[in-house]
Every structure is written in structure tokens, then in C-alpha cells.
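Every protein chain except one is present and positioned as in the full complex.
After this line comes chain A, so read on.
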Amino acid sequence: MNALKLRQVVAQFKHQKLAIAALVVLLVFTLASIFAFLSPYDPNKLVVTERLQSPSATHWFGTDDHGRDYLSRALYGGRVSLSVGFLSMIIAVGIGTTVGTISGYFGGWVDNVLMRMVDVLMSIPSFFLMLILNAYLKPGITTIIVIIGMLSWMNIARIVRAETLSVKEREYVLYARVSGQSTFNIIVKHIVPSMMPTIIVAATISIASSIMMESSLSFLGLGIQPPNSSWGSMLNSAQGYIGDAPYMALFPGFLILLTVLSFNFLGDVLRTAFEPKANRK
């Protein structure tokens, strides 16, 4: 990543109002979940007398079926959802980039072995694999981060491999080779930095899909364990009261929707910004 690329990104953001909105949404959500402790309510404190209250001045998002403040639960839940999304993206990008560059750079049987492994992993419906793994492992936030990360790197590996195939033929890589640069340094100094735009875009999209997966798992009761909340588990507990208290489903639903949508927008705008000629208006 260099100054030129950075300037392209900034220029692209100026053109796309939607991207700025997405950035603002994500920034607000992140700050809100970081500063969730400022909320006057304990997210896990049961107040049976105040159960299922509609949104009001005292409880902005209302209360849930156990009388807990719903806004506080949503804020703490956002912590879980966002950190699961971010950390499993780190794992996925780490594995995907490593496998992809090795596969693309060395080619031959190494490429064959790694890519067939990717094919196998991709042909297993990862959601079911996750359900099974979850059943054997101790449920919790770490488990969920690792599982999502380990099962979502394959697409990144494929993209990175394809990009490596083209970058390794560039003359500055050839020059590094005939100058005696070690293979490790060639990959770290020349190949990976050249692919940063692609990797950043893939990472952004990967956060969105990780958040979706975490929500789905928590919705099924396999992710974060009670009394802690995540947006997915809040949807789960809202199920039974969809008629009496529709806001219980709407708030976490909208939060997931907005977050995922924002990350996808962001990925899209970054992609356009990094492709110098395509899609310029």
C-alpha cells in the first residue's frame, strides 16, 4: 500500500456518499460497543417486575422477557458480534493468504495438494460442520472465533492464489529472483504488499460473513452462552414474543442488517477504488 493507493481510496470515498454513511455506521457501532459500560443498566440483571416493556425514555430499546434493559444487551451483544467478526477475519485472512501465496508461488504438486484441500473443505457445507464441531467443543466466544476463522479462509486462499500467479511474473519479482533474494523475502516484500488491495477487500467482506455466521450460530443457541448476549442470541430469545413484543426482534435484526450491509458497501467501494480504470465515473 502506498500513498497513491491511499489517495485513490480517499477520492473514491468522496464520490460515494453511501460509503461515508457505512463508515459512520460502523464507527458509531464500534464506539458504542466499546463504551457499553457507560450504560446505567447491567445487561444481565433481572428485574422481573419490568419485563417486556416497550421502548420508552427510561429503556430506549425496552426490556426483554426477563426485564433486562434491551439497549444494554444490544450494546454488549455488539461487542461480541463485532469482535467475533473481526478476530475470525484475522484468522481467515492469515490462513488464506499463507495458503494462497504458497500455492500460487510454488505451483506444481504443492499447488495441487493445497488447492484440492481447499476444494474438499469448500464442498463440505461449513454450517453443518460448525454445528458438529460446536457440539464437541466447549461453547464460548473463543471457540466460535476459531471455528468461523478456520472454516472461512478458503475463498480468500483462492483469490490470493490467483493474484499471486500474476504478481510473480512481474519483472520486479523476476529481478528480485535473479538478484538472489530469498523466497521468503520475495513473498513478504514484493508479493504480499502488491496484493494488499485485494486482501483488504476480501477481509472486509469476510467480516460481514463472519458476523452473519456468528449470529446464525448464536440464534441456534450454539454460540455465546446465556446470560451473555449477542445479536444472534437476542433474536433467538425474541422468537417467543414476536407477537407481543416485535421490537425485541427488530432491534437486533436491524443492527445485524446495518452492520453487514455497511461492511459489504465498504468492500465494494474499496474494490472500485483499487481498480484504477474500471468503474470510474
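Everything that follows uses one rule, which is that contacts are C-beta pairs under 8 Å (C-beta built on N, C-alpha and C of every residue); 3 or more make two chains touch, one makes a residue touch a chain; residues count from 1.
The definition used in the following text is that contacts and distances are computed from a predicted model.
Chemist: Could you check which of "Diguanylate cyclase", "Sarcosine oxidase subunit delta", "Nitrite reductase large subunit NirB" or "ABC transporter ATP-binding protein" matches the UniProt name for the chain that's left out?
Modeler: "ABC transporter ATP-binding protein"
Chemist: Quick one: which of A:Ala176, A:Ile199 or A:Met212 touches the chain that's been left out?
Modeler: Final answer for the missing-chain contact: A:Ala176.
Chemist: Using the touch rule from the top, list residues of chain A that touch the missing partner.
Modeler: Touch set of chain A with respect to the missing chain: 1-4, 170-172, 174-181, 185, 189-190, 193-194.
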